[in-house]
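Here is the structure we will look at.
All protein chains but one are shown at their positions in the complex.
Chain IDs A, B and C follow the sequence of writing; residue 1 opens each chain.
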Amino acid sequence: MPVWSVRETMAQLFSKRADSRLRLAIGFACAVLLLSCATGFALVRAGQTWAVGHPAEQPIPFSHAVHAGGLGLDCRFCHAGVERTADAGMPSAETCLGCHDRVWNVAAQFTPLRAALAGGTAVQWASVSRLPNHVRFDHAAHTTAGVGCVSCHGAVQEMPRTVRAETLSMGFCLDCHRDPTSGQPRAVETTTGGLPAGEAAFTPRPHGLRALRYRHFGVEVSPMTRCSTCHR
Amino acid sequence: MSDNTIPVAEAALRPGAWGFRLAMAAAGAGVVVLVASVAAVLVRGVAVWGNNIPHVWGFDLIAYAWWIGIANAASLFAAVLVLRRHGLRTAVNRFAEAAALAAILAAAAYPILHLGRPWLFLWTLPYPAYTGLWPQFGSPLVWDFWGIMSHVVVTSLFWFIGLIPDLASMRDRAARHGRMRAARAYGILALGWRGSVAHWHRHQAAYRLVAALVLPLLLWAQTVVALEFATTLVPAWHQARLPLHVVVTGLPSGLGVVLALAAVLRQALSLERYVDERDMDLLARLLASAGLAAGMAYAHELLVGFLEEDPTTRDALAARVFGGGAPAYCGAVLLSAVLPQLLWLGALRTRTLIVVPVGVLAAAGVWLDRWSIVVGGLLRDHMPAVGPEYAPSVAEWGLLGGSVALFAMVLLLFGRLVPAVSMFETRHEESETEAEREER
Amino acid sequence: MSAPPRRGPDSTPEPPQPAALAAGAHGPVERRDALLLVGASLALAALGGCDEAPEHGHPLHAPARAVDGAAASADYATVLELDGLARGVVVRTRGGHAVKLEGNPAHPASLGATDIFAEAAVLSLHDPHRSRRIRRDGRPVPRPMLDAALAGAREELVPRDGRGLRILTGPVSSPTLARVIGEVLAAFPEAAWHQHDPLAGDGAQEGAVRAFGQPLAVVPDLSRARAVLCLGADPLGDMPGHLRHARDWITARRDGRRARLIVAEAAPSITGARADRRIPLHPAEAEPFARGVAQALGVEGLAAAGTHPAAEIAAELMAAGPDALVLAGRREGATVHALAHAMNARLGSTVLRTLPHPLARPEPMAASLAALASAMVAEEVTHLLILGPNPAYDAPAALGFEAALRRVPFVLHLGARQDETSRLCAWHVPMPHELEAWGDCRAFDGTPSIRQPVTATLADEARGPVELLSALLGAPVTARAAVEATWRAIWAGRDFDAAWAEALETGVAGGAAVPLSLQLREGWDQPSPPMPAGLVAAFAPDPGTHGGAEAHEAWLQELPRPLTKITWGNAALMAPATLAELGLSPGDEVELGLEGRTVLAPCWPVPGHVPGCVTLPLGGGRRAGGPVGEGRGFDAYALRPASGAWTMPGLSLRSTGRRTPPVTADSHHQIDPVEAVRSVKPGGALPQPTRDASLHPDWPYPGHAWGMAIDLDACIGCNACALACQAENNVPVVGPLAVSQGRAMHWLRVDRYHHGAEENPASSFQPVPCMHCEQAPCEPVCPVNATLHDHEGLNVMVHARCIGTRTCSNNCPYKVRRFNWADHRRSLDTPARNPEVSLRPRGVMEKCTYCSHRIAGARSAAANEGRALQDGEVETACQRACPTRAITFGDLNDPGSAVSGARRDGRHYAMLGQLGTRPRTTYLARVAADEEPS
Partner (left out) sequence: MTQHPAFGLMAEFDDPEPLTAAVRAAREAGWRRLEAYSPFPVPEAAELLGVSAAPIGFIALGAGAVGAVLAAGTAWYVSVHVYPVNVGGRPLNAWPAFMPTTYLVAILWACAAALLGMLALNGLPRLNHPAFFARGFHRVSEDRFCLFLSAEDPLYDPESTARFLRGLSPLRVSEVRGA
């Protein structure tokens, strides 16, 4: 037995599989990283996050499907301010009971209304489309510029219980402010029990902001996307 | 040949001495203070600090600029040694790199903490947000964000590349001691390094390449911090020379810390053999010359101020140097520029009891210089003073002390868990010197 | 607000307030941090019926807004009282809540402008520390008990013709209240009516009686005057009708008919700061000086020779002839007033009107109160009705009113809050806020107005004086009924309903009083003995708290006083020289002693203050009346002599060695000519710099380009703009601690500069809002695009995007940016808040927006009507409030706009223009008087 042919060998610190495990672990870590980014990206844009489709607690079980859809009432019948003021306005007890004294007078359901009428207070409607405190939204400015109700509120005439139809996130507003025509088809639908007439949609107003597009360094800059246009 | 770096590895593997545990405990206590001060800021907001209008920045930016300066000077120093293949590198590279890493970690927290709404710092990153908004790439603060990020990444890369072969040594040594768990841990970190000559060749190339890239990066990172001030309209800050000033006056802090660290570690881990008198001597000279450079920067500042034509700017400098800002300014000059000149005296250079305080005081002096820029720079503005003077609060002192403790703790862990000096470099050098001896 | 005042159909806008909620909710409050209190307390008021739930951040579901967007907002014209006299205001309401007050252009005492006290009325309306319950010995009792008590009182009083019944009111100009008091006095012949006003100008009353045998009001016409000598008078500051006088003064100045304003005063006033010639005059010298001028003018009937050489001034007055005018201030003695009348007579001045006094019963108030006090001490008083005033606090301490009060068996206190007096009274009845109740009162020139409620009452149990007195008479009437009755009588022969409607629409119910023509009487001059030597205590109303009556207004407490810049308190003001010779440094605590009474106060230097005299601002050191005002500064009433005199020699002053520096917004004492404010010689112009070259092409602003020009020659530093801004933009109150830390939040600050000699410097004011620079330095440094330019050149701050690096403030050379060090949203989310301006969270920057919500409002209004915006259609809050119209705002692209015109003026300049920031807010240089360094 020659001296050199010593047979003893050292044990490996790591088994053969250790390497594949290590590579797997590294790959997995990268995958997790990418995945979490993707998830976050999707999550902040998900309707769920913005309570889309969630009905709010209302004082009385009001159905837009019946009133706007079935009866074909004009939005302005209840939301009177929508063409004149920033706030579209919510119906007062008088508005409701004006009709419901005569038709479909279900006393039990209307107690909140009667209470409001008696106390001269406002009906505590819940808004499903309230924008945050730092946003200045003017209904009149939009309706008169031809943006239909449906563009933001969805097809309320098909909603038995009113829900938020769009995320109403800043991205949502920007889509339309960057390229108003993109919203046109939606606007046209609004003629059903809504406003305004489809052909009136997106005719630029004489002093509307859209008239003020200008170029700087060859880049077209639109006032529609300036902060102060929408933010307080 | 016979390996002479065994004690280094042993030093790292030896169970912690009571001194080490004591130090860790002290640092730990400091870190607790840090956590408390950070919590205070996050919960109660920046109001817990002494800031006001116009002093919107105080300790936060001072400490930030200071730590960055230490990190820069330290890794600058390390990189230069690697590139020049200087003998000193074997001795102190590892300290320098570790110190740089610890400092940058301590610094990195400030840019986020000083925000009014820290949880939103992500908005400085370019990512597709649902708001459709993006960062403003022209802002010095965005530059700074990238600066600090690259700084952290590159410094740790630099440190890690140098560490790989030594981790392999640690792996084998631990295995020999039968400490298999430690061995596996080191083994994974060593990425299976087996000392192949080919690997060594590429490793050296990468190591020196990164070292080369570190130089401009560091200079620029420090410059960006200075630009945050230089790009404003504040008379005392709106200076083309400010970046240079900040870089140069930053040198004594980093070198001072490295010097003090070397002096302490060589005693604590009994590494006199690897960090010998010559190394310490050279380090001390370097600190002295850095002080000299800083001194020149100060002189230049005064000269420029003297030649300045805009009265407001001149008044601002006067207020900072001779007026209300005088204590900080003079302190900075004395500690970071004048004091290190002591080390030209050979007798003092090798005395631990001299060099450690001098190194630490030099760093403190640089802190004073940052104060004199951030706070003293606002003594005179375009408008007459519109607010009271800046007075730091307990929370801020806690933050400063805490980050020092964090720095210490990170260093302790380095000293404990990884070789304190570069083992392979040492071997290499020793063999070379042997070879020379044989030739003679 | 360009909308015409609108009258509420019925004076109860929806929704009615559950006052019980608000009243029950607030319990005892500690006074640790005013900030928290203002916050917490106002939040309570919010419970009182706000139609919008507190909403911060991003609600997914929220209560609906206004039931009908259009009806949600309305404007009401009404009046507010100051010193018992009316200033007309227009109140903007949102959802039934008063959110902002603005001047009523139709009212002679406002002309569309406001003062700080008017602006702050909204805050006190919603202040939950208001009294809301009827109390007996401090405990709430049901209303019937009060009625019973009043009935009982009547039982007792009727048999003895009301002997022992005394009524104490403030100054009364209300015809209705006067009528009802008259009825009470008729029903109870033995009863007596006393008036109390700590800030009353008794000297004026007596002086008028001496000169003409009857009290009267001298109303100057500064729009025509050529030379005006003010003997301690402050026509631009605290004289009745000051808003009107300020407007007249600047109108003349703008038309190039600068009235030469000569002010002789001890402590600098804002009129003094704007004077063409200011003469620091020791109080002891006031009368000799006036006499000297009179003598030089050749006034006959002088009982003594003038000692003070004043030929020069007399000459200036003579030069102006009948266009000259002499005014004596409320704090001057009778003799000085008499001399002033005589001088005006001698000059044959045609630029003043002598009108019957607007008060129902003008009289020396101090004497009136003293009489009551002595009667009380003599136990001649069994029933005392205190209707409004707070004598326990602001009566001269020497009078011992508190002690006397304890000797009266039946004391009823009617007040808006539980104050020092109500503590000593068996009965306390809450008084309705001026914006809640019907009433009427007269302006300084006698113009009557009807006060209408603009919001439902927040305190159901509150009852006005008229209601109480009528109840005492046994014939209870509502305030509205009483007012209608009064005016039916006055308008006899007119269509009442039409007149009533018109009065409410316009806010004015008639014309000014008819001037009197009177002859100087013999022996009008009664020289007073020379004032003994020694340090003189000069009392003065605190410009922020108006003698303490407004001490509960957090906005006013935090507002830096025009000249001293002191906030949240007061201090003993003296000349820097006096301070030096006493070896004191600013902020040292001193013990002030007068007639054996002492108080502790910090001392504070005021350049231009006359030596040998210490000014003691009245209104600090409240002991009750709400945590906001309690213990702020020191109580100077404690030193005031029983005579209620304004000046008193023999003041002792001793340092206690302690330091209690007042909270001040002024961190620089140095006196130096500052580049920020410029002035030119009359008719002069500034060198207009050529537009500085820029590296890159300018951004186009094709639509509107908003800009503001501030005329420093018109600014009188009255602070109305600063407070209007605070009210309009939901600017939080931060409290004394934060102010001392330099964390005040005012979007618009008024800088005050002194230049020239410390003894008598020229002082100038400079309102500093955001400059909206076209090359804004703040924007390129923001890492997240939270501040940038919009398409009309506004430098906008997007609070929602801000992460709070504060680097924009670093880079703002004007330092107009503010940082939210704390979260103020809860404290601000009240009905008083302006719903059109967002609430800012903690950790974000904010600043002046040029009232961008007003711009947006006007823009969409115009767009909806399909027309272009007119110049002047957008008025910022500060611009609207300014009494001298110093602020012009408009479209720089429109060459015809007022602001473009201002930019073409020779006095136009940009602050720190050399920095190349191209500010949109620019200034018109002040026109210096010849003496002034320019």
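Definition applied: a residue touches a chain if its C-beta (ideal position, glycine included) is under 8 Å from a C-beta of that chain, and two chains touch if they have at least 3 such contacts.
All of these numbers come straight from a predicted model, not from anything done at the bench.
One chain is not depicted; across the entire complex it touches A, B, C.
Check B:Ala175, B:Ala297 or B:Ile373 against the missing chain and you find that the one touching it is B:Ala175. Across B:Ile112, B:Ala182 or B:Leu217, the single residue that touches the chain missing here is B:Leu217.
Here one chain is not drawn; of B:Tyr64, B:Phe77, B:Phe121 or B:Trp193, the residue touching it is B:Trp193.
Across B:Pro165, B:Pro235 or B:Pro340, the residue that sits in touch with the chain not pictured is B:Pro165.
For subunit A, the residues touching the absent chain in the complete assembly are 4-16, 18-19, 22, 216-217, 219, 221, 225-227.
Seen across the whole complex, the unshown chain contacts subunit C at 694, 696-699, 773-780, 782, 785, 788-791, 918.
Think of the hidden chain as still there; on subunit B it touches residues 1-3, 5-6, 126, 132-140, 142-143, 146-147, 149-150, 153-154, 157-158, 160-161, 165, 168-169, 171-173, 175-176, 187-188, 191-206, 209-210, 213-214, 216-217, 220-221, 224, 227, 424-425, 427-428, 431, 435.
The working rule: only the chains that are shown with their structure count from here on.
Interface comparison, A-C versus A-B: the pair with the greater number of contacting C-beta pairs is A-C.
With each centre defined as the average position of its C-alpha atoms, the distance from subunit A to subunit B rounds to 49 Å. Within subunit B, contacts with two or more other chains are made by residues 131, 133. Along subunit C, residues 801 each make contact with two or more other chains.
Subunit B contributes residues 45-47, 50-57, 114-117, 120-121, 123-124, 131, 133-136, 138-142, 145, 228, 231-234, 381-389 to its touches with subunit C in the complex. Touching subunit C in their complex are the following residues of subunit A: 50-51, 54, 56-57, 80-81, 83-92, 119-128, 130, 132-134, 136, 138-141, 144, 164, 205-209, 212, 214, 216-217, 221, 223, 226-229, 231-232. Of all the residues in subunit A, the ones that touch subunit B in their complex are 13-14, 19, 22, 41, 44-45, 169-171, 174.
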